[in-house]
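Got a structure for you, written out below as structure tokens; questions coming shortly.
The complex appears here minus one protein chain, its other protein chains still in place.
Going in written order, the chains are labelled A, B and C, and every chain counts its residues from 1.
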Amino acid sequence: MIRFECDYTTGAHPKILEALVNTNGEACPGYGVDGHCEHARAMLRELCQTPEAGVHFLVGGTQANTTVIAAALRPHQGVLCAETGHINVHESGAIEATGHKVLGLPACEGKITAEQIDGYCQAHYDDAAWEHMVQPGMVYLSLPTELGTVYTLAELEAISRTCRKWKLPLFVDGARLAAGLAASDITLPDLARLCDVFYLGGTKAGLLFGEAVVIPNLNLDFDFRYLIKQHGGMLAKGRLLGVQFEAFLTDDLFLEIGRKEVAQAMRLRAAFEKKGYPLFVNSPTNQQFPILPNEHMAALEEKYSFEVWARVDEGHTAVRFCTSWSTTDGDVDALITDIQKL
Amino acid sequence: MIRFECDYTTGAHPKILEALVNTNGEACPGYGVDGHCEHARAMLRELCQTPEAGVHFLVGGTQANTTVIAAALRPHQGVLCAETGHINVHESGAIEATGHKVLGLPACEGKITAEQIDGYCQAHYDDAAWEHMVQPGMVYLSLPTELGTVYTLAELEAISRTCRKWKLPLFVDGARLAAGLAASDITLPDLARLCDVFYLGGTKAGLLFGEAVVIPNLNLDFDFRYLIKQHGGMLAKGRLLGVQFEAFLTDDLFLEIGRKEVAQAMRLRAAFEKKGYPLFVNSPTNQQFPILPNEHMAALEEKYSFEVWARVDEGHTAVRFCTSWSTTDGDVDALITDIQKL
Amino acid sequence: MIRFECDYTTGAHPKILEALVNTNGEACPGYGVDGHCEHARAMLRELCQTPEAGVHFLVGGTQANTTVIAAALRPHQGVLCAETGHINVHESGAIEATGHKVLGLPACEGKITAEQIDGYCQAHYDDAAWEHMVQPGMVYLSLPTELGTVYTLAELEAISRTCRKWKLPLFVDGARLAAGLAASDITLPDLARLCDVFYLGGTKAGLLFGEAVVIPNLNLDFDFRYLIKQHGGMLAKGRLLGVQFEAFLTDDLFLEIGRKEVAQAMRLRAAFEKKGYPLFVNSPTNQQFPILPNEHMAALEEKYSFEVWARVDEGHTAVRFCTSWSTTDGDVDALITDIQKL
Partner (left out) sequence: MIRFECDYTTGAHPKILEALVNTNGEACPGYGVDGHCEHARAMLRELCQTPEAGVHFLVGGTQANTTVIAAALRPHQGVLCAETGHINVHESGAIEATGHKVLGLPACEGKITAEQIDGYCQAHYDDAAWEHMVQPGMVYLSLPTELGTVYTLAELEAISRTCRKWKLPLFVDGARLAAGLAASDITLPDLARLCDVFYLGGTKAGLLFGEAVVIPNLNLDFDFRYLIKQHGGMLAKGRLLGVQFEAFLTDDLFLEIGRKEVAQAMRLRAAFEKKGYPLFVNSPTNQQFPILPNEHMAALEEKYSFEVWARVDEGHTAVRFCTSWSTTDGDVDALITDIQKL
């Protein structure tokens, strides 16, 4: 079975693993205040050109989303996001469990627009019953989105302007940001300039686990470590996160991994298109969503793992193929060959 | 100004007020365990033909909804309802504040169907990522709905069957149930038979305040008074609720009030239709939603208060007129005359 | 049975009831924005000499405590209070249900001191594991306390200074403030000057229900009505609160009621002392806690209702007698006579 079902099927990228092995015997203070964490923080601040930003290393994406949103909102506030946003669909109600409504906006290929945000806020305050409704208190985007699409820099700038107009912190979920940076015109300094908080995901880009939360807005950073502890995110052996991110940020390994993931995905995409499969969504990143005839899907399932995404019609199904840091040329070649044979 | 903006603009129905005045000097134990509360409980159980049901008197609707839902759900569960449901729109996130997602279903004139509930549950458990999603844990209906429409007995029976199939408690918000009983073929014993919990609202039917929660499903009733206290609903002078509901239930005063509200609304509706105003929604209860030319709306606003509901097009607006226990024939006559003159 | 078990056994003071009856037919807007509420707000601001303070009318004490505390705290913060504080003991976990720990301090006759608060905060920030602990985020006092005792102005000033030193909002629960004002040297303007938020309770001083929350600290007042709605405290017929507080504040009726409650209690206290019963706590307000021989307690229980408070030793029990607005001279005379006969 060759696995394309997600981008976290294997362990760590060799350079990450090597760093963990090499530092295993060191004795460090716990809870993320060790030298490796401090070094990784400094590296990330420099890459983002935000010398003052808060940087915190968390274990996973749901944890990062929950902690950030709970830290930012007052009790009567909700978080605006695409209806397809991860926090709205796939976190078992983690945001609601902290007391906050997720305010889903209709999404186009996983994305929302500055105009939608502006309209929602205007409508809220125009409504005579505004105090009986959940106040929009934050905006959450995913980059790339859950459908693999990316915002352009112009789109992100427009959203950022709208957020500042309404005094809404802007939060970018970067669980797959390594791939996103490879496929968009947005850079880390852009994110640091336009967002109040965002994270660079490691789990889906070759780390064993780990998400680096960057908080350029220092108001949001205040007392943030209490919140990390409260949400179960303060890893006792915090140095594991520091060590991995040191390696991940060294020589732009994160970019190299992101680019490689995307390049393999583009090879797959070309093969789907050549075969005449329509794409369910136009994704420029490491998730690809071809619409397959059901009998072709069945044939591929014998040798490859991938996700069934959505039933399209009686005879066709949209599926998802994911590439990862460990996807080999051979894996992709095999699949391309098998597609052509179908 | 003649007020049609809602059904809680005035104080209490004379019989309710009289009961409060007559009992004002009595000394009773607090917190709803006095003789008046016990008597009102017994009356309601008899009306519902549920000799065993739990009955609790709460102050308001948001409080009732929050307490019931928080009592019923486990942390990973959400409550299915119409997207237009009160809990989804107009409670400032009260349900989410107790940790639970409101799972909004597309509604038709404020109503949802057994098929929608069944489909949602089926899809949840069919999804490979089911454990990453909020589990449907309860169904919430409003009778009448927020748009004044009512379920038929057949519809409610179908929904009840579906809820039992999926082991979902069925909860009916009866904030305007007095009007709903007057306009549907559903009776209190039907509700007690088909629901796990429902309430008969007093606030919008001539009480100063008060909602009577009936819990035929004794599993949901277990320890319910702790939850009332926790949600701020245990009124110190609880006898105020008992006294009001005794009067409300005596000689079917609640039905009389509901019927009167509806009758006045039907007179208004006939006037709107005669004038040729389309109806935004086809409501058989005490909320009526004519679509007015904007200049007619402006003219009526000089003498009458009513709610702007929705912009329909450049020249027309849907508005809401509400009748209440205190709406007089004269109030309605005046409005009808003024409509005809427009 | 003559009832001394609590101060909310009867309905409303005649002047309050009269105001409700007289205004019953008026049609007002809902949710506390009517003219009566506005007038009562203005009266209270003037009595407090705080022309800018937020004023909100809520139904009950648990609701007031929960709403205020939830509005003030961030998720990692807790509220400091006496271990015997109402929020720590008798609200079924309402504060915890909003996510916050109640940080109980050892109390002396229901009171805590500025030194205790200062010491707790110092210890928190001195602890190496501070970020792993609940941060003190607010101070809650009751005036009078749950044991009937009162803070002096000097004590309250010291606590206020300490709170400002540590940037902790100071919240005074005034469920029995009418009696407290009658028995301490603290005035409403003192409370407005020294606290960030406090309330004047009506339920235990002759209203049907109602607590008037005063928020001199406008940061805490921001968006407060959303929180009221979320916590089920936004009464549809909000004018009921406005009407009652108008009457309560007119000609200092609240002070008159408080003083009368206290005067009757002092008569009882004198009788207990004359009889030689020790007092469990030295209360100058309308709750009195004599320690009775068990056979005397049993004898009195035949004719009077009162609360068993604490077992003192094999033969003696501390009990609580409460006076209220409706306690008559005759009630007290009868009890005094029966005590003397024992």
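Keep this in mind: contacts are C-beta pairs under 8 Å (C-beta built on N, C-alpha and C of every residue); 3 or more make two chains touch, one makes a residue touch a chain.
Only a predicted model underlies this, so the values are computations on that prediction, with no experimental measurement involved.
If the hidden chain were put back, which of A:132, A:204, A:296 or A:316 would touch it?
Counting the whole complex, the residue in contact with the absent chain is A:204.
So one chain is hidden, and I want to know which residue out of B:25, B:75 or B:189 touches that hidden chain in the complete assembly.
B:75
Return the single residue from A:10, A:122, A:152 or A:250 that touches the missing chain.
For the chain that is not drawn, the touching residue is A:10.
In the complete assembly, which of C:89, C:299 or C:336 touches the absent chain?
Once the missing chain is taken into account, the touching residue is C:89.
Spell out the interface residues on subunit B facing the chain that's missing from view.
Touching the chain left out of view, subunit B contributes residues 70-71, 74-76, 98-99, 131-132, 135, 223, 225-227, 229-230, 234.
Given the full complex, what residues of subunit A touch the hidden partner chain?
1, 3, 5-6, 8-12, 17, 20-21, 23-30, 59-63, 66-67, 91-94, 97-98, 203-204, 208-209, 226-227, 229-237, 239-240, 326
List every residue of subunit C that touches the chain not included in the displayed model.
75-78, 89-93, 96-102, 128-129, 131-134, 307-308
By our rule, only the chains that are shown with their structure count from here on.
Go ahead and align subunit A to its copy subunit B using Cα positions, then give the rotation in degrees, nearest 5.
180
Look at both sides of the subunit B and subunit C contact and report whether the same residue positions are involved, with over half shared, or different ones.
Homomeric contact, same residues on both sides for the most part.
How far is the middle of subunit A from the middle of subunit C, if each middle is the mean of its Cα atoms, in Å?
49
With centres defined as the mean C-alpha position, give me the subunit A-subunit B separation in Å.
Taking the mean C-alpha position of each chain, the two centres sit 42 Å apart.
For subunit B and subunit C, let me know how many angstrom lie between their CA-based centres, rounded off.
33
Multi-chain contacts in subunit C: which residues touch at least two other chains?
Only 98, 226-227, 229-230, 234 qualify.
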